[in-house]
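Read the structure below first, then the notes.
A single protein chain has been omitted; all remaining protein chains appear in their positions.
To keep things simple, chains are lettered A and B as they appear, and every chain counts its residues starting from 1.
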Amino acid sequence: MSFELLQPDSLPGALKALAQHGDEAKVLAGGTAIVLMLQQKLIAPTVLVSVGRIPDLAYIRSEPDGIHVGPLTTLRDMERSLVIQTHFPLLAQASGEVGNIRVRNQATLGGNLAEADYASDPPTALLALGTQVTATSLRGERTIPLEDFLIGFYTTDLEPDELITDVFIPASAPGSRTTYLKYRSRSSEDRPCACVAAIAAFEAETCTDLRVAVGAASEVPQRLPAVENLARGQALTDELIGEIAAGYADNIDTLEDIRGSAWYRTQMIRIHVVRALEELRNGRR
Amino acid sequence: MAVGKSVPMLDSVARVTGTVPYPSNLKLPDMLVGKIFRSRVPHAHVMKLDVSAAERLPGVVAIVTAADFAGDDKPNLHFGSPIQDQPIVAGDRIRYIGEPLALIAAESAAVADQAMDLIELEYEELSAVFDAEQAMLPGAPILHEASPDNIVRHSKLRRGDIDAGFAAADEIVEEVFSSPMAQQASLETHVATARWKEGKLTVWTGSQSPYTVRRVLGAIFDLDLENVRVIVPPLGGGFGGKGNVRIQPMAAALAWKVGNRPVKLMMTRAEEFVTVTKHAAKIMIKSGVKFDGTFTAREVSIYWNGGAYASSSAHLVPAGMLRAIGPYRIPAVHVDSYGIYTNLPIAAAYRGAMSSQGVFAHESHMDTIAHLLGIDPLELRTKNLLRTDDLFATGERLHDIHFVECLEAAAYGLGWHEPLQSDNGTIKKRGRGLAVMMKNTIANSYSECRIELDAEGRVTLFVSTVEMGQGGHTALAQIAAEALGVPIEVLAVTGPDTAETPPDAQTASSRSTHMMGNAVLDGAASLRQQLAEAAAPILEWSPDDLSVADGYVFVTTQPQARIPYTEVLGRNNIDALTATGKYSTNEGKLDPDTGQGISTPDWHQGAGACEVEVDTQTGKVTVLRYHSASFAGRVVNPTLAGLQNDGNVIFGMGASLLEEVAIDGGQITNPNLSDYMLPSFLDTPVELKNVSLEEEGSSFQGIGEMTLPPVAPAIANAIYDAVGARIRDLPLTAEKVLRGIQGRTDHER
Partner (left out) sequence: MSDRTLTLQVNGRPYTLEVPSGQTLLETLRESLELVGVRDSCGIGMCGTCTVLVDGRAISSCLTLTAQVENKHITTIEGLSQDGQLHPVQQAYIDHGAFQCAYCTPGFILSTVALLGENANPDDAAIREYLAGNLCRCGSYVNILNAVRACRTIDD
């Protein structure tokens, strides 16, 4: 395994390195995914650009319209962040459900998103939250909605010369209730077999807004706005919840892996959308 | 009294400071790294294997292929205990994916990896077979021409008139159970370092069978056994996978070709999965019963998938035959146990060896029968469980039998007859299950030790018992300390080192405390006798009138006339007294056609009972409470015994709920610890309790495995109790349980 390791201490330095080496280069953040791939010789970059020394890429910054999370923020810091726990409890939950303590101490949000592993937790929560990813290269900066950022199996919209430099999570309507459910079919240490993130706003019993993202069951996490809209202006009755759950179960093309068959995942989507929505209706924030 | 106390493991400080000298830590001067070039096809004729380019790579010191074994003056290519059908490296024939073809010794792992890419292999693929039953069909691909039916071993048991038994039955129940291939997954992987010096071979290795390794290496290299030395430091886990002979011949062959430098060979996690596995098994079990729950007959057929070479299957298949019957009074029993060659990595012992599969079958089957007859599962079992003086299916008369006590201890510990806590609505349902096991131990077995007492009063125990975490050395030290009347602090235990420590069959099948423990008692008795004889002239009494205890030799009738051991040695100018202790069992001969005879000196007995919660919408099973019990005879160290009992339950939960080696076209697709999951802290029951049953006047019994085999059926039975779904195929995954639940409701609709 021989590659050149670059450890630029500024963002421009890193962008320059990426621009220069293009496809030959890989970004190293926490390393939990990429070191494994290097060790197992699944990738053989000639240059590895470590972003660990770039200052000010690990932050959780609260602004009136939402929060900005730096790409180098570890999942453990997100899990334990008071700001995130208070304003986006489902994101704290999803971050806290990832792997084990050691992984969360090392893994970064940027790495998690750029890796685009279907069996992940944070992307599903972030999708429900309407997250925007900022990608920067020497060519400039662009902001990509997460649904456009995540393209397929281990594939994102990032160009080889781009870095994720910011993740923006817009504030939810005040009083929104949220939940994140991770379903593991095997050990407590497993990645999700299916996961559901849901956010709802209510006026009295009436649901004024509903967002549901389902992850780990298909190539990329998915929201189905047409199905979400069934809830708008309605009370979340058992019947309506069942209808929404069926909408997700029937319209997501599930995959099969060691954690469960496609059939099983369809069942898990239905069950967990129901459970998530019942939780929201019954008043969990 | 050292026995019966929870003394910490002798090397506890090393264990918590990270300084245990595991074989994986070994570094020798000038040591080379060994790596294995492996096949990627399951069955093929090798047309060409060219390693010349790899050999020329700077940093590569030697490459071993089958060609190195051609010629009368060369080592033997094939090895195996007892059937020599396994080549050290494949010659003209590849029989499984991952089979070694060439061995590389290099200055560094990086160089060895580069060399790997320079090896040229050409082959012609043959059709392959992976399923044991299919391999027995006419026309199936043949792995070894000497076994045209692909059967490694077929063992049989015939007792009573089976037809009459089934004819007399009110109900006949027939079921088929299966257990998948699994992997032992000790956290330390297999490792062996070999060195040749002046025609002598030394191997340091993580092995449960040092003397078997020595014998087999001697046969491969045609060496007198005193020229083969096998040293076994403490292991980072064994669980059966490190029994018999595994990678040691490869390390030795590399060092032999290299000549003057040691070579270390250590498996990666992925390589572990092609080094050794647990037998996948399919078991057909059929019973005849009367309405009152009396058994009239039982027929069992077992198909063990042994993989590409005989290895341990040759002796495990007959053992597995006995372990699939169940500890019950059944007048007519027929069993056929087949070990079968397939194009998969070899299968061998896995903690609870050849019991787990059979106990899952017969104990799930017992519950099916109990429910059919409307009898409580505990009652059906206690009604039929074997007692002392009963005859087992082998025709042998049983002694020291405690199945009922074990089962009741587990069941009552759990609160079998108490009402279940109310369910959390209708989604989560609770249920209880129990199971019991019986296992023969290794028959015709021999253990020997040496005990040395020096002039400073230190005692050293030389044993070939492998310390693999079970605390075997500590337990033996306790036994020796008590027998010699010395404090545990003066005890040191050394070995295994075949140059220093006397022979022992192997550290497996929970035999060490019993076998070696008795050898230690024998050695201690002889040492006490020597002390008495040496003290006699000093005390001016005949040795027969002297007693030896608590560090003193004294006159039995005048205990104040005494001298300490150290003085006995000092006044006689003796540096050290040495005694040898031996213990052997002779029982163990079954008629090959009928399986009748005596199978074992002792029976391992254990039971478990649990309460589970099943999520009826996901099928996910949570084991909330688990109580286990084993018969220990006399407990040497309660803490260590508890660790064994609980450790078994946790290990068993892996096999029950999680572990399955996934195979696609002979390729293992999950050879890592994230796709092949082991039980975590959170996967273990919040309430996990165990008891080791003791009996006045009893000897030490091994307790390494007894609480493991009941785990899978206890959980499966609890799932049935909770949701009415009978899962007959391990592991009990959430998806299978959900399908079971839905299948049932569909059926009822």
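Simple rule for what comes next: a residue touches a chain if its C-beta (ideal position, glycine included) is under 8 Å from a C-beta of that chain, and two chains touch if they have at least 3 such contacts.
Remember, it's a predicted structure, so these values are computed and weren't measured experimentally.
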**Chain not shown: contacting residue from B:46, B:235 or B:636** = B:235
**Complete:** Touching the hidden chain, out of B:79, B:96, B:583 or B:651, is B:651
**Fill in**
Sole touch to the unshown chain from B:189, B:244 or B:585: residue B:189
**Request:** Based on the whole complex, identify which of A:121, A:166 or A:189 touches the chain you can't see.
**Result:** A:189
**Asked** Among A:85, A:106 or A:134, which one is in touch with the chain left out?
**Response** A:106
**Residues of subunit B in contact with the chain not shown** = 6, 8-9, 12-20, 22, 24-25, 27, 185-189, 234-237, 239, 268-269, 468-471, 639-640, 642-643, 646-651, 672-674, 678-682, 684, 686, 688
**Asked** Footprint of the hidden chain on subunit A, which residues?
**Response** 1-5, 7, 28, 31-32, 35-36, 38-39, 48, 50, 52, 76, 99-103, 105-106, 188-189
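We take it that only the chains that are shown with their structure count from here on.
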**Request:** Determine the centre-to-centre distance between subunit A and subunit B, using the mean Cα coordinates as centres, and give it in whole Å.
**Result:** 44
**Message:** For the complex, give me every residue of subunit B touching subunit A.
**Reply:** 110, 617-618, 620, 657-658, 662, 669-670, 674-675, 677-683, 733-735, 738
**Asked** Residues of subunit A touching subunit B in their complex?
**Response** 1, 183, 185-191, 258, 260-261, 264, 267-268, 271
